[in-house]
Structure formats: structure tokens, C-alpha cells
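One protein chain is absent from this view; the other protein chains keep their places.
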Amino acid sequence: MIKFFKNLLKLIKEKDPAIHRNIEIILYPFFKVYIYYKIAHFLYLHKCFFLARYFSEVAKKRTGIEIHPGAVIGKDFFIDHGTGVVIGETTIIKDNVMLYHGVTLGGTGKEKNKRHPTIENNVTIGAGALILGNITIGTNSIIGAGAIVLRDVPPNSTIVGVYK
Amino acid sequence: MIKFFKNLLKLIKEKDPAIHRNIEIILYPFFKVYIYYKIAHFLYLHKCFFLARYFSEVAKKRTGIEIHPGAVIGKDFFIDHGTGVVIGETTIIKDNVMLYHGVTLGGTGKEKNKRHPTIENNVTIGAGALILGNITIGTNSIIGAGAIVLRDVPPNSTIVGVYK
Partner (left out) sequence: MIKFFKNLLKLIKEKDPAIHRNIEIILYPFFKVYIYYKIAHFLYLHKCFFLARYFSEVAKKRTGIEIHPGAVIGKDFFIDHGTGVVIGETTIIKDNVMLYHGVTLGGTGKEKNKRHPTIENNVTIGAGALILGNITIGTNSIIGAGAIVLRDVPPNSTIVGVYK
């Protein structure tokens, strides 16, 4: 648990230059939402769907960040600011991924089962970007703020504007 | 009242594949905001403007969805996720309309009286789309995620990107 706090603190200090005091991490919406997500995801895996969803809704009300309990999230994940972030049920996020506020990892409404994106290692996604459908964002890619991504992105790409 | 719940449940099950248990509907932000909207709209029609606005602000604080009490909304309306949705005072929404999170049905700041959009039957509006001004979105149209719409959309259209 202490290790988790230490890791998160290290991560936030690396990624957000606006932090002045270590204790500020307890004010980060991501700090709260991540703890709720851990509980909700555990409940989801044990098929307590209602309770899982309840925790994710409480987290959303407190932080503006909506992570469906079914989403699978790797190590060193971080969301800055966070209001308006929506992460769908079948999303897979690998290691060292960073999102800004307003990012949607959502569906197109046309797919069944795996209908949300897969985000590979070391990806950064800018504010307000929309990543929709069962697509893969390749390793080390950067998705610019406000981008709309509707198909697979190869590794090491930088995407701006509409990509379909 | 029970009919209302049943209808809403049917609607959500149709439109959101992420629902696992019926009871989850009470966690949907839309479920809450819609009840508040009904009260606020009733008060607005009876010229209790302050109280109407109060209910809509409480709803917004709880759900992230802001529906002005003056907006007129038809049957089978549904908002998925919802954070960041803003629906202006003179908006008219007809039947079977679906919005995703981050949609704005707003004004351009240049018009008086009817200054917000009219949405016809069976329209779907994707995440983060901005529909601005006293324009009409025609029947059966689909507005893509992140689209910016500033003029009338004919029926049966699919709109992506900027449309002005």
C-alpha cells in the first residue's frame, strides 16, 4: 500500500509540473478514482456487477472520471485533471499510459463484445481526444488534444485531427 | 410511474450493452437527471424560475448533465454517460433521440428568443458534438462524435467534422 502511494507520487511528480507539495497527491482526482477503480474491478471480476458499478458511479460523482469496472488497466497509468474522461467496459490499457481530461475510450455502437480500444505501452492521449471502437493505439504513440481516432494507429505515431 | 421505470429500463437495455443487472438503472446519471428535469420543467412552466433552476443545478452537480428547465424533451430520450452535456433553454428534442457525453445543444450568442437547436425524431448525437444556434437536425440523422454543426442538417444525414 505504501509502495502504491510512493509509486503514484513519483509518477505524478514526473508528469505534472503544477504539484508543489507531496501531500497534494491526496487532492488529485486520479488518486481517488484509482482506489475506487481497484475495488470496482475486483467486484466486477467476482461478478458483483451492481456493487462494482455503484463504486464506479460514486467515483465519477466525486471526480468527473468514469472508468467502467470492467476495463483492464496496467501499471503507471495516470489521468491529469480528469473531468469528462470516459473509459468503456472492454477497454484494455497497458503500462505507462497517460490521459488528459475529456478523453473518451469508447464504442461506436456498432460492435459487440470487445467494442472499446486497446492502448499499448507508453501512449499519451491529449485533452478531449475521442478514441472509438475496437482499435489498437500502438506503442509510444501520441494522440493530440481534440483528435478523433476511428482506426488502428501504428506504433510511434503522432496523430492530430480526424483519423479514420 | 412503474411504466416509466419499465420504459427506461427497456430503453437502456436496448442502447447500452454495458448493463449487466436491471437494478443498475438506478445508478445511471440519466435516470437521476431525467427525474430532476421533469420536476424542473414543471416548475418552469408555472414560472417558478428560481426553483426550477435550483433543481436543474442540483441535477447537474450530481450527474454532470445540465438540462435547462425550459428545454422541451419528447419520448424515449436517453443520454449515455453524460458528463459535460449542456442543453439550452429553447432546445426542442423530439422522440427517440440519443446523446452521448459531452454533447452541447447550445446557442451562438447572436440570436434572441429561440436560440438553441431543434432535434427531430430518431437522431443520435456522438460524444463531444457541438450543435449551436437555432438550427434543425433532421429525422434519422447521425451526428458523429466531435462534430461541430452550425447549420440545418437534412433528414437521414450522417455528419462528421465541421458542418457550417
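A and B label the chains in the order they appear, each numbered from 1.
Everything below uses one rule, namely that a contact is a pair of C-beta atoms (placed from the backbone, for glycine too) under 8 Å apart; a residue touches a chain by one contact, two chains touch by 3 or more.
Keep in mind it's a predicted model, so treat the numbers as computed, not measured.
Participant: Just name the one of A:53, A:68, A:81 or A:94 that touches the chain not displayed here.
Facilitator: Checking each option in A:53, A:68, A:81 or A:94, the one touching the absent chain turns out to be A:81.
Participant: Considering the complete complex, identify which of A:64, A:88 or A:106 is in touch with the unshown chain.
Facilitator: Of all options in A:64, A:88 or A:106, contact with the hidden chain holds for A:64.
Participant: Contacts of chain B with the missing chain: which residues?
Facilitator: Chain B touches the missing chain through residues 49-50, 53-54, 57, 60-61, 64, 66, 68, 70, 83-84, 86, 88-89, 102, 104, 106-107, 109, 112, 115, 128, 130, 132, 146, 148, 162, 164.
Participant: Could you pull out which residues of chain A are in touch with the chain that's been left out?
Facilitator: That gives, for chain A, the contact residues 17-18, 20-21, 23-24, 27, 29, 62-64, 81, 83-84, 100-102, 124, 127-128, 144-146, 160-161.
Here, only the chains that are shown with their structure count from here on.
Participant: Roughly how many whole angstrom separate the Cα centroids of chain A and chain B?
Facilitator: 25
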